[in-house]
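Complex shown without one protein chain; remaining protein chains in place.
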Amino acid sequence: MDLSELYAQMCLIRAFEEALLEVAARGEVPGVVHPYTGHEAVAVGAVAGRRPDEWVVGYYRCHGHAIASGSPIGPLLREMLDRAGGICGGKSGSMQICDRDRRFLLASSIVGSQLPIAAGVAFGERAAGSGRAVVVFCGDGALGAGVAYETLMIARQKGLPLALVCEDNGWQDRNPSPAVMPMKPAELLRGLGVEVTEADGNDVEQVASAMSGVLDVCRAGGGPAALVARTYLRDFHSQLRNFVPAAYRPADQVERWKAKDPLLRAGQRLRSLGTDPQPVLDAASAAVAEAVRGALAAPPTPVDTALSSVTVAPFGAALAGSDVR
Amino acid sequence: MDLSELYAQMCLIRAFEEALLEVAARGEVPGVVHPYTGHEAVAVGAVAGRRPDEWVVGYYRCHGHAIASGSPIGPLLREMLDRAGGICGGKSGSMQICDRDRRFLLASSIVGSQLPIAAGVAFGERAAGSGRAVVVFCGDGALGAGVAYETLMIARQKGLPLALVCEDNGWQDRNPSPAVMPMKPAELLRGLGVEVTEADGNDVEQVASAMSGVLDVCRAGGGPAALVARTYLRDFHSQLRNFVPAAYRPADQVERWKAKDPLLRAGQRLRSLGTDPQPVLDAASAAVAEAVRGALAAPPTPVDTALSSVTVAPFGAALAGSDVR
Amino acid sequence: MSQHPINVVFERAMDEQPELTYLATTRVAGWERTYGADRSVCMPISENAMMGIGVGLAMTGRRTVVDLARAAFLFTAMDPLVNQATKWRYLSDGQYSVPLLVLAITRCGENSGSQHEHVPHSMLCQVPGLVVAVPSSVNSAAGLMATALNHPDPVVILETSRIFFPGWDTATDIEPTFDPIPFGLAHRVREGTDVTLVGIGNTVTDCLTAADQLAQRGISAQVVDLRTAAPLDRDGVALLASTTRAAVLVDEAIGACSLMNDLGLHLLTSGAVEPVGLRVVASDPCPIPASPTLQAVVLPSAADVAEAAADALDGRPAR
Partner (left out) sequence: MSQHPINVVFERAMDEQPELTYLATTRVAGWERTYGADRSVCMPISENAMMGIGVGLAMTGRRTVVDLARAAFLFTAMDPLVNQATKWRYLSDGQYSVPLLVLAITRCGENSGSQHEHVPHSMLCQVPGLVVAVPSSVNSAAGLMATALNHPDPVVILETSRIFFPGWDTATDIEPTFDPIPFGLAHRVREGTDVTLVGIGNTVTDCLTAADQLAQRGISAQVVDLRTAAPLDRDGVALLASTTRAAVLVDEAIGACSLMNDLGLHLLTSGAVEPVGLRVVASDPCPIPASPTLQAVVLPSAADVAEAAADALDGRPAR
């Protein structure tokens, strides 16, 4: 995939998140938002090389994962804004979205829990001899979870084609990771015998090329393998409704990383290659603005499916348990 | 502690387990037994250097841990035989015993679960500046559990005086550990940055001397540290009631290890030092026989405490929930 | 010795469904050779990841059986069951099915102490959409398993240890065959006209014994096996109970927020039983002690059931 295309995806994610936060500030997002701003190069670079039949698995900071996987922004927005046409019918909200058609398996809001699920998918691929890899994202904080370790041990022992992308932003909510973990992600993963490639997570080309190596290892049966992408959250961990998020990181750290903004850098590089990035950015903004307008004009989530898809089996009534309601 | 004393303890454990299995074969043990036969040198060597005010924490294969910690065999036997005078009043059985007075904190029957509990105790010791270590045992299979990893990461990050003893018998129930784990215990623990000492777990002197180094590291604030003791189960994983346990390991492997029996080796060594081990062994057998006689002659567990010690708070009735009983 | 019906049913499914996958920390003899290590998968002691892997397999089209060995180990694997397996059909608004079957042994006659002996059916009924099957016998376990192996959503089968003990094949079975047993349909295992005894899992046997004891006192007891805790056959039990003058609901779990208290409420509000004719016999509110002597105090017995039945009938007029 060429840089313009990667840049276009990053712009779409950036515009999406900025618009979403704006709508949230107006009180129109009922739930929580974990913005992907700052991480754009990771999702876009990591998913650039996946084949269309390979699954991608995300975590709660998932809007970037979904958009990079090809999910349409309209249904994503509507999901988060509680409007008709949401990608999961209003049942998922922001943190647990999925899009089976784009092989975006799911994003899970329980830290670490996506890892064994992705390993299960990878187990299926290996059993089928499909030669496909499975891309799974996690934060640096997720490496604290025992289930991450269990998954990696099993993936190694069974040789699963699990391509792990660790988005190492140095923080886990309000804690700097070194305050709670004795090892950095790459050192830790290597200690567990996992093949690790490190990349500058704010450089989309570097991420894409490093990831293509990781995917090749997995597809060739040499998995699991991991990419550790060093990056940073431009804005903050999360915002609930329109409550103003507290600043929790040193201001100079935040400033330092602003200079390394992944869009800025990709834009400069494009320019150096003779392409003007502005029209791409503008197109993304326009597409998002259009999607926001559409979402805000849409009716609320229709209620007729509120109780559907709990199970497929026809014993809803018997399961109710509230017969005297 | 001198070798005769270590040997005496090993003999006591061996005699205890053999007598217990004999009683079980007659159908007089209502529960399950995970015999410590073959591992005796590990518990005895590892606990030899602990100070009387240091806690020991075990896992379900715990009779050796308890006896090495000083627990009296009579109350232990009675606990397992459902007789009056059991060390936990009949509530614990074989796998979850404890003896607060001997600072044998507990043995837990959930694989890996004893590790964070021991780390909590170690946290308290560090907070108190006591200079005490905490000894905790686990099997090689326990290293598969995510909670083992979580505990070690936290112990490293907080510098806890946790002295881990991994009883590496190469098997986890009916699975050979290499069939399910990609790394051997020592390599894995080192990969996690834990200081590891390896020892021949069938040589009680070697275990004791290696462990004294591990304890010193912990007491000096350099913990956690681990001892990996290579050993083998002489008999089998477990026996339920009087059901005959299946053979699950290659016969030649079982035979090979018989030659390395820890009691045999300590006995030979004693003899080479001019001490006849036989009287020690005989004394242990006699003590156990006496305890068995006493237990079998004792009345059943008294029922008046069946419902006591659920909580200390006086709201048992309100908690009952079965008011229409 | 004949082959265990559970194995017969399971092997039949392994043969019929080429992608059916079995994850366990223990091995079934010969399965790795027959089905390959990709379908009979031996796992480390990593229940959380094992269950999560099962979810991933099931979501992408491979029905998976996660054998936890014991319900005691479910507590290290609750998250993938509660937050993943039972959620993704709903969260995805129907994009996914999660055909995951979890096997877990509860207790009975092992006397291994309260960390190892758990009866979590009531807890699990609080997980929306989860099928919680609690077989009472060898055939009941195999028949419920047969249904579970074709069910499109997550199922937990809580098996009593008793059905695996030596001699399992000598006991007479309350289910004549191991044909598939539908979920949510209680089963009358003994007819009777005076009182209805309702059991689940291990307590079905207690109810049958109690019925024998009651018969000697001239009381005719019908016995009902719930078979699944969720879905719960409220109406079926109410219908049966309405033909007798009293009902005794028996559970080896504690009473608070329990299945039997829940069912009891339905029997009363539906008018099937009058308040004075209802008894719930549950475990005392404490962990299950290792000692069988103490268990006899804490857990419900056939004698407790018979006594409760006689007490409930006392002074109740014939209809």
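Observations on the structure shown:
All chains are identified by letter, namely A, B and C, in their written order; residue positions are counted from 1 within each chain.
Operating definition for what follows: a contact is a pair of C-beta atoms (placed from the backbone, for glycine too) under 8 Å apart; a residue touches a chain by one contact, two chains touch by 3 or more.
Predicted, not measured: the structure shown is a model, and the values here were computed from it.
Considering the whole complex, the hidden chain is in touch with A, B, C.
Set against the missing chain, the residues B:Gln9, B:Ser69 or B:Ser113 yield one that touches it, B:Ser113.
From the options B:Met10, B:Val121 or B:Ala295, the residue with contact to the unseen chain in the full assembly is B:Val121. Remark: the residues of chain C touching the chain excluded from display are 48, 72, 75-76, 78-79, 82-84, 86-87, 90-91, 113-115, 118, 120, 122-123, 125-126, 128-129, 229-230, 232, 253-259, 261-262, 264-265, 268-269, 271, 275, 278, 280, 285-287, 289.
Taking the complete complex into account, residues 30-32, 79, 82, 86, 90-96, 108-112, 141-142, 144-147, 172-175, 179-181, 240-241, 243, 300-301, 303, 305-307, 310, 316, 319-325 of chain A touch the chain not shown. Taking the whole complex into account, chain B touches the unshown chain at residues 55, 88-92, 96, 98-100, 105-106, 108, 110, 113, 115-124, 126-127, 146-147, 150-151, 153-154, 157-158, 305, 308-313, 315, 318-319, 321, 323-324.
Just so we're on the same page, only the chains that are shown with their structure count from here on.
With centres computed from CA atoms alone, C is the chain lying nearest the middle of all the protein shown.
With every chain reduced to the mean of its CA atoms, the largest distance from chain B is reached by A. Computed centre separation for the pair chain B/chain C is 34 angstrom, with centres defined by C-alpha atoms.
Averaging Cα coordinates per chain places chain A and chain C 40 Å apart.
A separation of 45 Å divides the Cα centre of chain A from that of chain B. In chain B, the positions touching at least two other chains are 144-147, 180-181.
Counting partner chains per residue, chain C has residues 43-44, 46, 48-49 touching two or more of them.
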